[in-house]
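Removed: one protein chain of the complex. Kept in place: all other protein chains.
Read from first to last, the chains carry the letters A, B and C; within each, the first residue is number 1.
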Amino acid sequence: MTLAEPASRTIGERVAEEGALIVSGHDRTGIVAAVSTVLTQAGANIVSLDQHSTNPADGTFFQRTVFRLHDLAVVRTELEKALDRELADGLGLQWRLVESDQPKRMAIFASKTDHCLLDLLWRQQRGELKANVQMVISNHPDLAEKVRWFGVPYFYVPVKDGDKKTAEEEHLRLLAGNVDFIVLARYMQILSGDFIGGVGVPIINIHHSFLPAFIGAGPYQKAKDRGVKLIGATAHYVTEDLDEGPIIEQDVVRVTHADTTRDLMRRGADVERLVLARAVAWHAEDRVLRNGNSTVVFAS
Amino acid sequence: MTLAEPASRTIGERVAEEGALIVSGHDRTGIVAAVSTVLTQAGANIVSLDQHSTNPADGTFFQRTVFRLHDLAVVRTELEKALDRELADGLGLQWRLVESDQPKRMAIFASKTDHCLLDLLWRQQRGELKANVQMVISNHPDLAEKVRWFGVPYFYVPVKDGDKKTAEEEHLRLLAGNVDFIVLARYMQILSGDFIGGVGVPIINIHHSFLPAFIGAGPYQKAKDRGVKLIGATAHYVTEDLDEGPIIEQDVVRVTHADTTRDLMRRGADVERLVLARAVAWHAEDRVLRNGNSTVVFAS
Amino acid sequence: MTLAEPASRTIGERVAEEGALIVSGHDRTGIVAAVSTVLTQAGANIVSLDQHSTNPADGTFFQRTVFRLHDLAVVRTELEKALDRELADGLGLQWRLVESDQPKRMAIFASKTDHCLLDLLWRQQRGELKANVQMVISNHPDLAEKVRWFGVPYFYVPVKDGDKKTAEEEHLRLLAGNVDFIVLARYMQILSGDFIGGVGVPIINIHHSFLPAFIGAGPYQKAKDRGVKLIGATAHYVTEDLDEGPIIEQDVVRVTHADTTRDLMRRGADVERLVLARAVAWHAEDRVLRNGNSTVVFAS
Partner (left out) sequence: MTLAEPASRTIGERVAEEGALIVSGHDRTGIVAAVSTVLTQAGANIVSLDQHSTNPADGTFFQRTVFRLHDLAVVRTELEKALDRELADGLGLQWRLVESDQPKRMAIFASKTDHCLLDLLWRQQRGELKANVQMVISNHPDLAEKVRWFGVPYFYVPVKDGDKKTAEEEHLRLLAGNVDFIVLARYMQILSGDFIGGVGVPIINIHHSFLPAFIGAGPYQKAKDRGVKLIGATAHYVTEDLDEGPIIEQDVVRVTHADTTRDLMRRGADVERLVLARAVAWHAEDRVLRNGNSTVVFAS
């Protein structure tokens, strides 16, 4: 997790120069050379490079290149033309360019449980995330004061039985154009396919089990019933198939026969917030690339 | 895992004195006092005591007490009478007494994969297990030489398509009266209910996934397909419900998108042999008590 | 970590009945029987029992027994007499009796870093600790607002160069009679021997390394210089020998060559707060018993 280090930089000067280039597509000879040549010819210095191929012979290729370039914002248009020419037209690749001084904008959905939500707000305050929390949306009013203490707006949108549609329409009005991704921090409502399709930004969820074990509701009770010796948490992108989306990060903690279901919930809460925090930090730095229903995560 | 320490003992003297008393039953007031009083009145010194109640109000109680007693073999009959009187008759409890210098006798079933099998044989040779491997039974001849090098008999019992019954009858003849428990060290055959019922001793299996995730065949391929970030192994008692028996021990190891299915198999092999070794060591020391479809494990 | 479960109890009724008896002393035959007999004769039902002997032949014995007893507060004096008679006089043991509905009172010392401090305040608010934070004392004013938001008093006591004595005298006036233990949550001042001796309650510190590696200041920089592949944190009781007191809990996290010293600090912060939280929770429940310069920890 090589997070940005703003404190060691002269603000407004060098930070503006750092960028990340994300490339993916059908693997073929010469991609790494092409990418590094385009960047070098633009005057960029490559800071770090991660790449992965699902199969060098006939697979999918992924690369994340962090570079430094004077006046990136100024020369960006020219660089984009070169990327289109050399990577898109020349090699049939997709590419995406991000400037490192542009934090991503996130919304957090929560219900009544606060541990994942507060941990993210606190990490943002500490400067650990390359992301700003634009708003918190909840189907309960309970956590409003805690959230607003961090200077973040809290929108209470009740979800009435049998009428999720009205709530989701309000969600979409609040979110439209305002956020780059959404985090479900133990939000206890299932999102409709319409919402997921309509919102148009990635959604990260934390599931309180080591998926694919204990899919669905009540995973800690199921874990107790099955007598497992480790419990876990899973951060994943949300798709229409509940608990089936691409996994970003997972971790576990040891438990024993002496732990009650409540103990599992408490121990699990510590894993949930760590796993979700890692997933959000990595996503915010464009370290997570989707590969079908899996992910390529360039982080350690 | 406080294993026996034969090197620090005067053989034939103190080892003969150590015993373990396993008690279980409906929880009620006074059990701990009754057990410790019976032992103390018999002249025993309690070395360690672990107990667990699923619910002090109306649950199931489990206790494992290790004690030292001069001439345990001599006074055993008398002690057993007191246990029957005070614990069975008086409190309605089940009890079981084991002498620590009596290693359990085990059979190992294997197929072609050697890592779990060799690890157990090597740990027995090092004196890490309170158990002796009496025989190895396999449906393939491949591992005979490796096993016999350890001085352990190897019985090749082929399993013909559509005729598992003949093989299992031979298994039962080999095992009858000779072993106290069986370990399936990556044995790639499903045992019939008749065999499980007929053999009359506990059977420990190692499943190459973090159960209940990836039940059934090919768990590493399933793990790769699902894109999990940790893989694991599970040691459990075998019941007629495949992969559903009481879990004894589990552990995991981190993997990444860069790991192929073959990499998962290699990394997983290290977890499998560790998890199985722990489960076998604990079972051999009577540290694992079955509680319905769960286990109480008095080990750390 | 079987924490209290207030939600499942009828407040004012059963909680008042639960107690814990801590016994230690020279090991000898009959201690477990004596303890359980005293409790059973008093009408108590033993809920859980942990014991440890450094050496059954001639070592030190430790036992923590949790029990339920109607009207514990009423019959306490009588029970204490029996414990004095049977355990202290009869067997030469020390004993200590605590009622589980009496949370311990704690003070937290902090400086400018907030992660350990906020984590403890947040866990208290969630009901995870059997302890109340009575006050936070700091040599800096920075964290006052965050602490007071939790309804906890914040006392800013500056420490002037060359005059630690004046500050420590004020600390002692604030603490005297008000707290049962003290937690140093990344407090960046060394306590004098006079203070440690004078305050008369246990002090828990979190050291930001895997002790005994990297004793003293700047452990993360030292870890980076040495090129270690794991970093850790250690919670320990404070003694006059800096970083040498009895260790309560430790944990680690994996790092790589790509992590800068700042990255180590960020990753380490997550380990620090988890390790300190576990140590504080266990201490508050009397699960940590000092044994010379080590500890016996009855927790999992």
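We take it that a contact is a pair of C-beta atoms (placed from the backbone, for glycine too) under 8 Å apart; a residue touches a chain by one contact, two chains touch by 3 or more.
Not measured: the values here are computed from a predicted model.
Touching the chain that is not shown, out of C:Q41, C:N178 or C:S294: C:S294 (per the contact rule at the top).
Listed residues A:R68, A:R262 or A:R290: the one in touch with the omitted chain is A:R68. Touch with the chain omitted from the figure is made, among B:V98, B:A144, B:V201 or B:L274, by B:L274. For chain C, the residues touching the chain absent from view are 52, 210-214, 226-230, 232, 246-252, 256-258, 291, 293-297. Mapped onto chain B, contacts with the missing chain fall at residues 1-3, 5, 7-8, 48, 115, 118, 122, 126, 128, 149, 254, 256, 258-260, 262-263, 266-267, 270, 274, 300. Think of the hidden chain as still there; on chain A it touches residues 29-33, 36-37, 39-40, 44-53, 56, 68, 300.
Methods note: only the chains that are shown with their structure count from here on.
Ranked by separation of Cα centres from chain A, the top chain is B. When every chain is reduced to the mean of its C-alpha atoms, the one closest to the centre of the whole protein set is C. The geometric centre of chain A is 43 Å away from that of chain B, both derived from CA atoms. Among the residues of chain C, those in touch with two or more other chains are 48, 300.
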